[in-house]
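Removed: one protein chain of the complex. Kept in place: all other protein chains.
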Amino acid sequence: MKKTLKPREREQLLGTMYGGPMGLWFTLFFTVPLGIIILYSFMKRGLYGGVEWEFTLDAYRQMFNPSFAMVVVRTLWISVLSTFLCILIAIPCGYAMAKSKHQTFLLFLIIIPFWTNSLIRIYAWISILSTEGFINSLLMRIGLIDSGLKLIYNNGAVVLVLIYMYLPFAILPLFTTIDKFDFSLLDAARDLGATKLGAIVKVMFPNIRSGLSTAFIFTFIPIFGAYTVPLLVGGKDSTMIGNIIVDQVSKTRNWPLASAFSMILTLISLVGVFWMLYNGKREQMQKGSKKTTQQALEHNIKAHHSLRGTK
Amino acid sequence: MNYHKYSSKSGFSFSYVMLALVIVFLFIPLFVVVFFSFNSARGMQWDHASLIWYKRLIFESPSLWSAFRNSLIIALTSSVTATVLGSLAAIGIKWYRFHGRSYITTVSYLPMVLPEVIIGISMLIFFSAVKVRLGMFTIFAAHTTFNLPFVFMMVSARLDEFDYSTVEAARDLGANERQTLTKVIIPTIIPAVLSGFLMCITMSLEDFVITFFVSGPGSGTLPLYVYSMIRYGVSPVINALSFVMILGTMVIAFIFRKFLKTVAASS
Partner (left out) sequence: MKGVEVNVQRVSRSYGDFKALDDVSVTIKKGEFFSLLGPSGCGKTTLLRIIAGFDFPDSGSVEFDSKNILPLPPDKRQSNTVFQTYALFPHLTVYENIAFPLRLRHVDKETIDKKVLEYVRLVQLEDHIYKKPSMLSGGQKQRVAIARALINEPSVLLLDEPLSALDAKLRQNLLIELDQIHDKVGITFIYVTHDQSEALSVSDRIAVMNKGKVLQIGTPYEIYEAPSTRFVAQFIGETNSFPCTILSCEPYEEEYLMRVQVPALNGEVSVTDYKAQPVGTQMDFTVRPEKVRISSNPPRSTVKELNTFKGIVEEPVYSGFQSKFYVKLDNESSTLVKVFKQHTAFLEDGPDIEWKDTVYVSWTASDGYLVKDTAR
C-alpha cells in the first residue's frame, strides 16, 4: 500500500529524488575536494608530498617570498592587460555582430576557432612565432632579416596568445547583451543631438553594463588561472600563479603552498563573480524587475555560457 | 522587432572593419597549421604538397589511436552520467522546493566559474587523500564534474521557457508522477538534453588542464597526447591531426547552429 503523502512532503521527496544524485556528486567531487584544499592550506607540508596534521600559517607566509610575490604581481598585470585588450576589441565586434543580418554565420565563424582544441591553437601560435616558425621563415625568404627574430617565449607572446584564446569569451556575452539592446534608443539619442559615438557611450554602454561585467569576469578569471599558455609560449620570466600551483604539486611537492595559492585564485574569482552579480542586479533593478542573487547568478552565467562550448 | 537590423546600413563602419580583422586574426593560425599539414617537408619551408603526415597519422600512430580510444570512452561515459544526473536535477530544482535546493544550485554553478586549475588540483589532492589510484575512473569522475553544470544549465534554460502549468495540467488530467515525466516533461526537454549531451562530448574530448591532473599511467587521452607531442618533439603529424580536429569542430558547430541562437536568446 502506498501511503498518501501531503503535497509538501511529496515535494520534498520528489525534489530529493531528482536533485539528490547531482547534489551528492558535487558534494563528493567538488565541495569535499575544495574543502580539503582549504584545510591543507593551513597544514604543515609533508616530506614527500601530502601534509602533516599540524596547524600552521607557513604556506601563507611563504607566499610573501619575493619570488612568489613577483609571480602574483606578474599574473595580475598580464591578466588585467589581456582582459582589457580583449574587451576593447570585443565591444565593436559584438556591436557589429548584433547589427548584422548574418548573425548565425558570424557566430559560426567566432565559434569554430573557439571550439577547436586549445592545445592545437597554442601549437598553431608556436608554429607561427617560433624561431623557425612561419613569420621568421617568411621574413627570411623575402630577405628582410638574416636570422630569426625572438618572437616567442616572452611575456608579449603570452599576452598575444591569451588574447587569442579568450577573445571569444568577451565577444559572445557582449554580443548577446548588445543584441537585446533596443537600438531605437540610439536613434532617439541622435535625434536629440548626440553624435554617433556620443550616443553609443552615453546611451548604449550604461544599458549593457551587465554584459560588460560578464565579459570582464569570464575573460579575467580563466586568464588569471591560466596554466598552459604561459607554460608553452612563455619564457623563464612568464610564470603565472597557475604554473606555481602545478609546480608545487608535481615537482616541489609542497601541497600546503599549492593549496594556499589555489585559495587566492578561488577568492579572487569569487570576488569577481560577486562584483558581476552586483552589476547585473543593479541593471535589473533599473529595469524594474527584482531578482534574487541566485537568479542573477544563473542569468549572468547563462548569458555567458549559452554560447560557450569549451571550458 | 528586428527594426535595428535594417536601420543603418552604413557600409564599412569602424565596427565592421574591426570584426573582419578579428575573424581574420582568429583564423590565421588555423590556416597556417592546415596549410603546412600538406607540406612534404618538416619545417615551415614549403617543399611540395604531400599527404605523408596524414598517412603517418592514420597508419603509424598506434599510441595516438589508443589515446583517442581512451578519450572516447571517457567522453561517452562521463557525458551519459552528466546528462542523466544534470537533467534530473534541473527538473527537481525547477519544480520542487526541498532541503538542500539552494546548496545544489550554488554548487552546480561554481565549477563553471572557478579556473580549471583549481578544479584539477582539488580533485588530484582529493583522490590522493582518499587513496584512489589515478586512471580512467578518476578522469571519468573529473569530466562528469565539469560536464554536469552545462547539462544542468542547458536543461534549466529549456525548463525556464516551459510553462509549469503543463505539468499541473497533466497531473490534473489524471497522469501520475511517472506518466507526467515520460509523457510530458521528457518529450519537451529532449532537445536540450541532447544538446547538453553533445556539448559534454565536445568538452570532454577537448579538456586538457583538468585531465592533466587526474590521469594516471596508461590513461592518457588525446589532448594529453597532443600536449606531449608539443612539449617533447613536434612532428608535423600534429598538423594533420589539427586539421582533422578542426573539421570535427566545424561539424559540431554546424550541428549546433540552430541551438546557438535559441539559447542565446533565452538567456
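Order of writing sets the labels: A and B. Residues in every chain begin at 1.
By definition in this document, a residue touches a chain if its C-beta (ideal position, glycine included) is under 8 Å from a C-beta of that chain, and two chains touch if they have at least 3 such contacts.
Only a predicted model underlies this, so the values are computations on that prediction, with no experimental measurement involved.
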- With respect to the chain omitted from the figure, which of B:V184, B:M199, B:V214 or B:A253 is a touching residue? B:V184
- Note on the structure: Out of B:V24, B:A41 or B:A169, only one touches the absent chain, namely B:A169
- Residues in subunit B touching the chain absent from view: 163, 165-166, 168-176, 179, 183-184, 187-188
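In this section, only the chains that are shown with their structure count from here on.
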- Distance between chain centroids, defined by C-alpha means - subunit A, subunit B (Å): 16
- Given the complex with subunit B, which residues does subunit A contribute to the contact? 11-23, 25-27, 29-34, 36-37, 40, 49-50, 89, 92-93, 95-101, 103-104, 106-128, 132-134, 136-137, 141, 164, 167-168, 171, 175-176, 179, 182-184, 187, 221-222, 224-228, 232, 242, 245-246, 249, 255, 258-259, 262, 265-266, 269-270, 273, 294, 297-299, 301-303, 305-307, 309-311
- Contact residues on subunit B for subunit A in the complex? 3-8, 13-16, 18-19, 22-23, 25-30, 32-33, 36, 43-45, 85-86, 88-89, 91-93, 95-119, 121-126, 128-129, 141-142, 144-146, 148, 150, 152-153, 156-157, 177, 199, 202-203, 205-210, 213, 223, 226-227, 230-231, 234, 238-239, 241-242, 245-246, 249-250, 252-254, 256-257, 260-261, 263-264, 266-267
